[in-house]
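Notes for the one structure printed next.
The complex appears here without one of its protein chains, the remainder shown in place.
Chain naming follows the written order as A and B, and within any one chain the residues start at number 1.
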Amino acid sequence: MRITVCWKWVAVDGADPDDRWAGVSPADEAALETALTLAGNGGEVTVVTVGATGSDAGLRRATAVGATHVIRVDGEGLGARDVARAIAPIARGSDYVLCGDYSLDRGTGAVPAYLAAELGAAQALGLVGVDRTRVPLRVVRRLDGGRREILDVPTPAVLSVEGAVARLRRAGLAETLSASTATIEVVAGPRPAEHDVVVTPYRPRARMLPPPSGGTLARVRDILDIGAAPAHGDAVTLDPPEAAQRIIDQLREWRYLPRDTA
Amino acid sequence: MADVDVVVVGAGPAGSTAATVLARAGHSVILLERGPFPGSKNMYGGVVYPRILDQLHPEWWEDAPIQRWVTRRSTMVLTDDQALTVDFRSEKWGRPPYNGATAFRPDWDSWLASKAQAAGATLVCSTTATGLLRERGRVVGVTTDRPEGDLRADVVIACDGVNSFLAKDAGLYGEVDAANYTVGVKETLGLPKEVIDERFAVRGREGVDIEILGGTGGVNGGAFLYTNFDTLAVGCVLKLPALAAQELRPEAIIAGLKRHPAIAPLVEGGDVAEYSAHVIPEAGLAMMPKMTGDGILVAGDAAAMCLAAGIWLEGVNFAMASGIYAGEAAAEALAAGDPSAAGLAGYERRLEDTFVLRDHRKLRRAPGLVLSDRVQHLYPEMIANTVERMFRVDNPAPKPGLRAIFNSERKRAGIKLADLARDARDGLRSFG
Partner (left out) sequence: MTWKDVVETTRETEQWPERSFEDLIGSTRFDVHERAHIVVDDTVCRDCPSRECIVACPAKLFVPTSDGGILFNYEQCFECGTCYLVCNNEGAITWTYPEGGHGVVFKLT
């Protein structure tokens, strides 16, 4: 089996780029671990990253944990589409291409999809589980609202996994030592295209809601998404002890309280 | 069969200089670091005195990652509402060969380790040495927390810091007593460079080092305030048993220090950029382990080489020097084919012949004196009150004699003349 893993090497503290605090996301790590497990003995795992010389440190780590090949595409500041185009020739011919679901700098997350398009491969993105025992490969995909989708994935396919899918194994000492002096294969990358997507810092997506209407309760229901069921109820004016009793009765009727409570 | 001539554990100032010396002598060296990069686990007050590097990296100042050159050195005595400062500045300390500098350890240690790598040492980060490998009582390597992580070497140099599990594992430490340790706690505060320049009356890369007696909320210890390029380092050093025996937590003690009228205007508006802490081997000679065993040397904080002598607070220079001497001694032993304790004896000889143990021997009483209850709790008030009365104009009363003021303040503080004389004698013996 041939698998290509795509890693993005990021200086962690965005405003303060420094290779000392650079790394890959847990999702990228999970992608490599998944690939190593899928490939098993005799399989072939190639790790590719698009970046400057600093990212060699990440590729050395990938070598130390068991990647068969590592390749760096030289380039910086490329958009998602250009990254996909740069990786495609390397990934072509792989059974699976595995990516992290997100990078440390939370980019657009568009590379896997572009890559699938470039390769004409199937895609299953945002995976929370990979069952390697089944043929074809069965994966679990996260959908909105906590729902799940189970997919049987043909080959070739591009998969992106979340960080919780697997924890990257620890590299042995001998492997770490030999990787520290290994030569990293570098291929020339494309020049950044002007028309491509601009990567901006990660910002949680805002939810679009209609303008406020109705009362506060309706608004809260809207935000919490607890259905369009109209609020029902009636306003009564009571003394505190009677009001308390009324509330208890109502709760009992709705079965929030057991009927036999004194 | 050894994997490598020497394994150096810990890429701090001791480990990296040892590795540099050995690699230059043509030996294969692996430098293990448990952090993701050298210096990532290391914290100190903030001033390094790098002249020992003259022999290893001539003109080190050309590329050393310093924050500011210390050209102003202040010693401050604080009481609740008084401050007495002795302030010295020298333009000479702002040009080569310099004296002290403020620097961040993640920068400094990474830089020193890069020098070891350039000399040919192999740096392996993210790898914790978990114990020693032994054969017939001799140390023959270390175990690490990586799979198949045993590493065999002819000589192990333990530069694994103040907690040195390796030196303890080798049986080189006696009983560990909390009274020999302090904890340093520090806030790094961000402020614009221009604001720092103005508040501390410095320019360019000039910087200030303020050492403070008092200001620790009654806990035996000391405080400090240093200028970095566009941050300040403010914090305190607290004797462990004294800290544990009262109610104030370390961050509350720093908060109190930052509110002191003499300190508040200097640090006001600073945003916390990092909060950090580290234990310091404070007791000097009294707590040092055996430095040498069969196949093992101990250097830096692992050998308790911090010098905490009140007016002199040093450590990185002692670590770098001991690393150099450990490297030289190990190279000597390897050349002679004898990595036993006898073969490695050149290490202690070098320590004894140089400032490393000479300073510690001369100042062996200083840490105890500086952290003693009288120096900590009685003298600051006595000194500050004496000075206050000296400068106070109490007209129409005539000026009292200085000796009279001093004596009455001494009595008011409840200090016996005999104790004062004893402390003065100890002080003279140490610092004289």
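The working rule: contacts are C-beta pairs under 8 Å (C-beta built on N, C-alpha and C of every residue); 3 or more make two chains touch, one makes a residue touch a chain.
Owing to the predicted nature of the structure, the values given are computational and were not obtained by experimental measurement.
K.L.:
One chain isn't shown here. Among B:28, B:75, B:99 or B:126, which residue touches it?
P.N.:
Going through B:28, B:75, B:99 or B:126 one by one, B:126 is the residue touching the chain not shown.
K.L.:
Given the contact definition stated above, which residue among B:40, B:71 or B:430 touches the chain not shown here?
P.N.:
Reading the full complex, the residue touching the unseen chain is B:40.
K.L.:
Given the contact definition stated above, which residue among B:90, B:246, B:340 or B:407 touches the chain not shown here?
P.N.:
B:246
K.L.:
Taking the full complex into account, find the residue in B:27, B:68 or B:105 that is in contact with the omitted chain.
P.N.:
Residue touching the absent chain, from the options given: B:105.
K.L.:
Give the residue, chosen from B:118, B:264, B:342 or B:404, that touches the chain omitted from the document.
P.N.:
Only one listed residue reaches the unshown chain, and that is B:264.
K.L.:
Out of B:86, B:118, B:176 or B:390, which residue would touch the omitted chain in the full complex?
P.N.:
Residue touching the absent chain, from the options given: B:176.
K.L.:
Identify the residues of chain B touching the omitted chain, counting contacts across the whole complex.
P.N.:
Given the touch definition above, chain B has residues 34-36, 39-44, 46, 81, 104-106, 125-128, 130, 144-146, 162-163, 165, 176, 178, 181, 183, 185-188, 228, 231, 233, 240-241, 243-251, 259, 261, 264, 268, 272-279 touching the missing chain.
Rule of thumb we're sticking to: only the chains that are shown with their structure count from here on.
K.L.:
When the C-alpha atoms of chain A and chain B are each averaged to a single point, how far apart are the two points in Å?
P.N.:
Chain A and chain B have C-alpha centres separated by 44 Å.
K.L.:
Show which residues of chain A lie in contact with chain B when the two form their complex.
P.N.:
20-21, 23, 170-174, 176-177, 180-181
K.L.:
Considering only the defined contacts, which chain B positions touch chain A in the complex?
P.N.:
Touching chain A: residues 30, 36-37, 40, 106, 110, 122-124, 127, 144-151 of chain B.
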